[in-house]
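The complex appears here without one of its protein chains, the remainder shown in place.
And now, subunit A:
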Amino acid sequence: MTLEHFMDEAISPWMRDEGPDSDIVLSSRIRLARNLQDIPYPFVADGSKLQGVRDFFKKEFANKAFDNYEEFQFIPIDELSAVDKRVLVEKHLISPHLTKYTKESAALISNNEQVSIMINEEDHIRIQLYFPGLQLRKALEKSFEVDNWLEEKVTYAFDERKGYLTTCPTNVGTGMRASVMMHIPALVLTRQINRMMPAINQLGLVVRGIYGEGSEALGNIFQISNQITLGKSEADIVDDLQSVVNQLIEHERNARNIIMKESGIALEDRIFRAYGVMAHSRIIESKEASSCISNVRLGIDLGIITGTSRYILNELMVLIQPGFLQHYAKKTLSASERDVLRASLIRERLQLEK
């Protein structure tokens, strides 16, 4: 198995499974930051040390299988083309940070794309694990198993009082960031989300756009994660996040019902117009595409559009990204060329559903 299979499909194999509440929650993610005890952190350590870390992980974990997660492929980031890097970032298999700062960075990605272990990111080791729908506890359990599996071979930097010692003080302690990707169009439409955000922030949680820090909430997709990593156990942090997410789900469902009841025909119009744009446009920018995809997905969730699969949103959101489009075209594309290809890929994808 080679790199290509991570590149060719916009949707990761694990996304095809439906998780709990997957009409609203796209995925649950756990990320653990870990460092090796005796080696300076990646932004300080010299190249030969980091190369040593990378070689060690290749030797110990490349092509090894963990549990039922199939084999891990070892990918040295500096050997990838710019487009390949971008595709991996767009699929959330690696972080943007991994491609930017350290020459000796690498990723171990499981063949089903559910687990990635990033080497020499901001920390020596970043484990990330996805589950479809709202399954934070399960994701946490599995992430601990991966963590223990790695620990059979390495000694982590750890302090009894401060916990896992990370590069950034914002991660110290558990080193854990739990996050949930949510599609909440009705909360955006009714502007309820603006009122909820300050309250969510006060609970020590952060709300961001789909591609993390500083990114826009394209397609009404929001990422909600914990900010505090010290003083609370991983399980408590995850439970707190889960309860906020549960409330958001409830509010979103209520808002959907109210919109349906009070302006059903307007909503239907909005959804079918979006479908029309997707099915017939010849040029489309990513912002417009994201908004249409969101509306169509809402239509599928509400039973207004039938015969189209729900995970089309997950797939198209990646498919329309600049990196993926250029990978598909196998050449560099200008912005306007991308808009044309984007429109044609979306049309094709909808045709497939018929």
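The rule is simple: a residue touches a chain if its C-beta (ideal position, glycine included) is under 8 Å from a C-beta of that chain, and two chains touch if they have at least 3 such contacts; residues count from 1.
FYI, contacts and distances are computed from a predicted model.
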| item | value |
| --- | --- |
| Name of the absent chain as recorded in UniProt (options "UVR domain-containing protein", "Aspartate carbamoyltransferase", "Heterodisulfide reductase, iron-sulfur binding subunit" or "3-oxoacid CoA-transferase subunit A") | "UVR domain-containing protein" |
| Given A:Ala62, A:Val172 or A:Ala279, the one touching the chain that is not displayed | A:Val172 |
| Touching residue (missing chain; options A:Ala62, A:Met196, A:Leu230 or A:Ala279) | A:Leu230 |
| Which of A:Arg16, A:Lys64, A:Lys103 or A:Lys153 contacts the chain that the document leaves out | A:Lys153 |
| Contacting the left-out chain in the complete assembly, out of A:Arg161, A:Arg191, A:Arg282 or A:Lys331 | A:Arg161 |
| Positions on subunit A contacted by the hidden chain, ascending | 35-41, 43-45, 52, 56, 122, 144, 147-148, 151-170, 172-174, 176, 204, 213, 228-234 |
